[in-house]
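In this view, the complex is presented without one of its protein chains, the others remaining in place.
== subunit A ==
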Amino acid sequence: MSYDRAITVFSPDGHLFQVDYAQEAVKKGSTAVGVRGKNVVVLGVEKKSVAKLQDDRTVRKICSLDNHVFMAFAGLTADARIIVNRARVECQSHRLTVEDPATVEYITRYISSIKQRYTQSNGRRPFGISSLIVGFDFDGTPHLYQTDPSGTYHAWKANAIGRSAKTVREFLEKNYKEEDMESDTDTIKLAIRALLEVVQSGGKNIELAIMKRDESMKILVQEEIEEYVTAIETEKEKAEKQKKKT
């Protein structure tokens, strides 16, 4: 008997197959990486190459939810649009009711609640996106959270979602250094290096957004990304030369 038709049916070994399949849909999406530094938070996504006649400014995978929170996603873009809309409304609703900006954890919890509700009602399918939500709370603490289609969320120091997420995460685990996070440049470089592992043709296919404490989100222009990429490549060459010498 097939247990994967209806969302509300558990399989004998405890799986909700529709949720598992939603995770598969996420794995097909383009990679997104997030890094939480001490004074800056960074989100980078792999930009899919666009058709010649397409205006590539309309393809935005990093969306701001409020002045102090923004997110990137991997998976079905249309599903993400719905989540982003609801999250934006909830951020404003929180400001109205509570007179304070929502904490990053609050808005992550809200998004996860929406996703979970859709795994437990009939006639609806789960959202096919995982998201990385970053920002600063109004007391200045930086946060990075990841949500997935089942509705769970966790806090991370650095993480990746989407295609080749495993490779990128392994790279981050190997190269994440606590003391590097003090420097904004090193944090940004870590995110770019992680993405360069899996995107083809380098800096052209990377879109990066950063937010420093008490500043609004900034999407880096192509030239700035190229600067970082050149710096990274020079450092790599230097490291290779060092290795050869010893």
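Couple of notes before you dig in:
Quick note on the criterion: a contact is a pair of C-beta atoms (placed from the backbone, for glycine too) under 8 Å apart; a residue touches a chain by one contact, two chains touch by 3 or more; residues count from 1.
Following the convention adopted for this analysis, contacts and distances are computed from a predicted model.
Matching "Aldehyde dehydrogenase domain-containing protein", "Phospholipid-transporting ATPase", "Proteasome subunit beta" or "Elongator complex protein 4" against the UniProt entry of the left-out chain gives the name "Proteasome subunit beta". One of A:Thr97, A:Gln200 or A:Thr246 touches the chain omitted from the figure, and that residue is A:Thr97. Within the full complex, the residue among A:Arg81, A:Arg124, A:Lys166 or A:Lys204 touching the omitted chain is A:Arg124. Checked against the full complex, the one of A:Phe73, A:Tyr110, A:Tyr145 or A:Tyr228 touching the unshown chain is A:Tyr110. Considering the complete assembly, subunit A touches the hidden chain via residues 90, 93, 97-100, 103, 105-106, 110, 113, 117-118, 121, 124, 139.
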